[in-house]
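Below: the structure, in structure tokens.
Take a look at chain A:
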Amino acid sequence: MSCSMIFKEVKTRRIIVRALSVLFLFLIAVMLFLGGKGHSLLIDNKTVEIGGKTYRELNVVEVKIGRGKEEEMLKKDRIKIETAGQRQVITVTFPGDDGNEKIIKKTFRIKLNEPMYLISLPALIGDADGWLVPFR
Partner candidate 1 sequence: MLKKDKDNVIKFLETNLVPILFVIIIAFALPLSGFSIRYLFNEIIVRLVRNLFLVLALLLPIMAGMGLNFGMVLGAMAGEIGLIFITDWNITGLNGLFLAMILSIPLSVLLGWMCGKILNRAKGREMVTSYILGFFMNGVYQLVVLYGMGSIIPIASDSIVLSRGYGIRNAVNLTGIRQSLDRLLPVKIGTTLIPVATFALIAILCLFIIWFRKTKLGHDMRAIGQDMAVAEASGIDVAKTRIISIIISTVLAGFGMVIYLQNIGTMNTYNSHEQVGMFSIAALLVGGASVNRAKIGNAILGVVLFHLMFVISPMAGKNLIGQAQLGEYFRVFVSYGVISISLVLYAIRKQRDRTRAGIALADAQEVPE
Partner candidate 2 sequence: MTFLNRIIEKTGWPRLIIALFLLSLFIMAPFAEVKIGTSLSDTLIRFGMNGIMVLAMVPMIHSGCGLNFGLPLGIIAGLLGATITIELGATGTSSFFIALLLATPFALVFGWGYGNLLNRVKGNEMMIATYVGFSSVAFMCMMWLLLPFSSPTMVWGYEGVGLRTTISVEGFYLHALSNIFAVRIGTFLLPTGMLLFMGFICFLVWAFLHTKTGTAMTAVGSNPVFARASGVNIDRMRTISVMLSTWLGAVGIIVYQQSFGFIQLYMGPFYMAFPAVAAILIGGASVNKASIMNVLIGAFLFQGILTMTPSVMNSIIQMDMSEVIRIIVSNGMILYALTRVKKGAH
């Protein structure tokens, strides 16, 4: 009796180990998927009107996504930055009203199934609601 019980132990152990490894691989795959899914971010430096208020474009502004390259944008510019993952950080550097340099850093999440988003810098700086919208 005890012999077959020991045998079963090894067999079940093997099945558990295999199931756990498959699960482990699957979880890693999901993590890779979420972290690696590419998105395009269109960044606008144009005057926009949201909810009745007008947000003016800036003469010159620098923007970077995550730890990427600093991109300089002039009036009416639009640039495209490729990025991956759902959690993004945008850093905006621009000359403030008082002449000093102001830096705004915002963390935002984008949806998995939207390949492209539109960011309006004036709206972001003016702290409006709709500064980040999916681009269709």
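With respect to how the candidates were assembled, all candidates are chains of the complex that A comes from, given by their letters.
Here, contacts are C-beta pairs under 8 Å (C-beta built on N, C-alpha and C of every residue); 3 or more make two chains touch, one makes a residue touch a chain; residues count from 1.
Note that this is a predicted model, so its numbers are computed, not measured.
K.L.:
Scan 1 or 2 and return whichever one touches chain A in the complex.
P.N.:
That would be candidate 1, which touches chain A.
K.L.:
Can you tell me which positions in chain A touch candidate 1 when the two form their complex?
P.N.:
25, 28-29, 32-33, 35-38, 82, 84, 115
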